[in-house]
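Can you read through this structure? Questions will come right after.
Every protein chain except one is present and positioned as in the full complex.
In order of appearance the chains are A and B, and numbering begins at 1 in each one.
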Amino acid sequence: MKPFLSLVKRDLTLGLRKKSQIYQPLVFQLLVVTMFPLGLGSGAKTLALIAPAVIWILALLASLLTLDQIFKNDYDDGSVESYVLTSYPLSMAVMAKVLAHWLLTGLPLVLFAPVLGVLLHLPSSSYGVLMLSLLIGTPIFSFIGSIGSALTMSLKHGGLLLTVLVMPLLAPVLIFGAGAVVESALGNSASQHLLLLSGMLVLSFTLVPFASAAAIKINLE
Amino acid sequence: MKKQRTNAIVTLYHKLGSPPSFYRISGYFLKWLLLISIALTCWGLYDGLVLAPADYQQGDSFRIIYVHVPAAWMSMFIYAVMGIAAIIAIIWRMKVAEAVMIASAPIGAWFTFLALVTGSLWGKPMWGTWWEWDARMTSELILLFLYIGIMATYGAFSEDARKAARMAALVAVVGLVNLPIIHFSVKWWSSIHQGTTVSLTGESHITWEMLRPLLYMAFATKFYYGYSMLKRARLYLLETESQKKWAHTVITENK
Partner (left out) sequence: MNEFLNMGGYAVYVWSSFGVFFVAMFIDFFGLRSKEKIIKRNIKSMIKRKTNSK
């Protein structure tokens, strides 16, 4: 457990030192949300209708901005090789990287979502479900994204490839995440969506570290 | 007796696993696969476009089924073959499996693209719209994205074909695990967003005269896949083993 925690701690200190990774996705979200009323008209009803989808898609796009960073920096400075060479299981190192990435980029997205909700006139009853669904959904972004990051870390311009690889895999997350918020905005129970979303989180928690570890090993060959 | 039989299978497995003998053995099949595919296509086209009666509800537009459905079947069949080959390529590092995997992607992507385009061309006269976000079309579109992702991964590491193929194989396996999840979530999603739920075949019963050309075309596409995949796999092996002696004999003796 000790190497795990020290790896998380190392990533957190590095991430907190370079704050751009944390606030840039939020600024991006704010900018894009501003474009919606400008393009669509400021009618509260229209905005409320599209709010769940917009907030969820923005969370997806904002995390795509930082997903390549999960392994990229470590690949460039050579520390990825040290993860492979030590006796500590590589899949656990992946888990630590994903956790640190989520704490640095996913959690701020969850906490920032209500602001976007206010700007888009999201019905007040949906804020709890919005944050809960993002709390379950954004770690899945980081998990699935770690596969893409591990595959593209040795490429100079791997960003577009990462998007192409990760987006189709995240379609189900978007369906149930945005679906949960829509249901709650309509006054229905969102528990079914949230349960399915949790199922996906458990599945990616158990399977993805091995896939990412395999990708790292092939990439270092 | 039985033991000998399994031995024969084991030797066949080992033979197919080594690039030179795979190259040699697949060479015998290529011409026949192509010829059978062309013959079945000609037969299927004549049977489907001329002999089969028009559908009593959809008229002659139902004849699009003879390219649409085989393409849709192949899009999934090829992904399954590719996924299995990818698993073998990753676990046993078998070079021939890599070749089969990466050779399946382009032709699979073509069939997926065709299923979408012909589906759209069928949807316009039947549903009155080029595109409907129904479960099947949406899943097919995501399948196309997966194929594109596999080929893009292979293309991104072009300086090392073996590494590229193994990376692409990993993408294929991840996609294979995700496909059922994507399929069921999309199905569930479209059942909530009640759109126009018209099934393409409608209520019309398909008679033997209508089904027969479909089977011809389905087999024709399977044989063409065999041809295209084997040919590409052979080229992959030739390219990655171009330093080896067998590749040189193949090249020099060919002409």
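Observations
Everything that follows uses one rule, which is that a contact is a pair of C-beta atoms (placed from the backbone, for glycine too) under 8 Å apart; a residue touches a chain by one contact, two chains touch by 3 or more.
This is a predicted model, so every value here is computed, not measured.
Taking the full assembly into account, the omitted chain touches B. One of B:Leu114, B:Ala169, B:Ile182 or B:Ala218 touches the chain omitted from the figure, and that residue is B:Leu114.
The chain not shown here touches subunit B at positions 45, 49-50, 54, 59-61, 63-64, 67-68, 71, 106-107, 110, 113-114, 117-118, 121-122, 124-125, 224, 228, 231-232, 235, 238-239, 242, 247-248, 251-252, 254.
Here is the rule we go by: only the chains that are shown with their structure count from here on.
By the touch rule above, subunit B contacts subunit A in their complex via residues 90, 142, 145-146, 148-149, 152-153, 156-157, 163, 166-167, 170-171, 173-175, 177-178, 181-182, 185-186, 188-189, 192.
Chain contact summary for the complex, subunit A toward subunit B: residues 147, 151-152, 155, 158, 161, 164-165, 167-169, 171-172, 175-176, 179, 196, 200, 203, 207, 211, 214-215, 218-219, 221.
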